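A single protein chain has been omitted; all remaining protein chains appear in their positions.
Up next is subunit A:
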């Protein structure tokens, strides 16, 4: 059975992808760079918003510079610049 992970889109990312969530097949070594490419392959229209967005994995912001990879079953969210308050 293939292992998956989920991607959630919010606000401008949701508008650009026209999707609220996607399921991706998991593989070894999905760094933020690899993840970015996977997202662009599926939704070329999110290129602009992705540049200003952060990733959250399982509801924690990921440091852009640290080495992290996606694990099977992870919930990855694309977080465009926030504007609450």
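We take it that a residue touches a chain if its C-beta (ideal position, glycine included) is under 8 Å from a C-beta of that chain, and two chains touch if they have at least 3 such contacts; residues count from 1.
We take it that contacts and distances are computed from a predicted model.
J.: According to UniProt, what is the chain that's been left out of this complex called? Choose from "Golgin candidate 6", "Molybdopterin synthase catalytic subunit", "Translocon-associated protein subunit alpha" or "E2 ubiquitin-conjugating enzyme".
T.: "Molybdopterin synthase catalytic subunit"
J.: In the complete assembly, which of A:23, A:66 or A:83 touches the absent chain?
T.: Counting the whole complex, the residue in contact with the absent chain is A:83.
J.: For subunit A, which positions touch the chain that isn't shown here?
T.: Its contact residues with the unshown chain are 8, 10-12, 14-15, 52, 54, 56, 59, 61, 77, 79-85.
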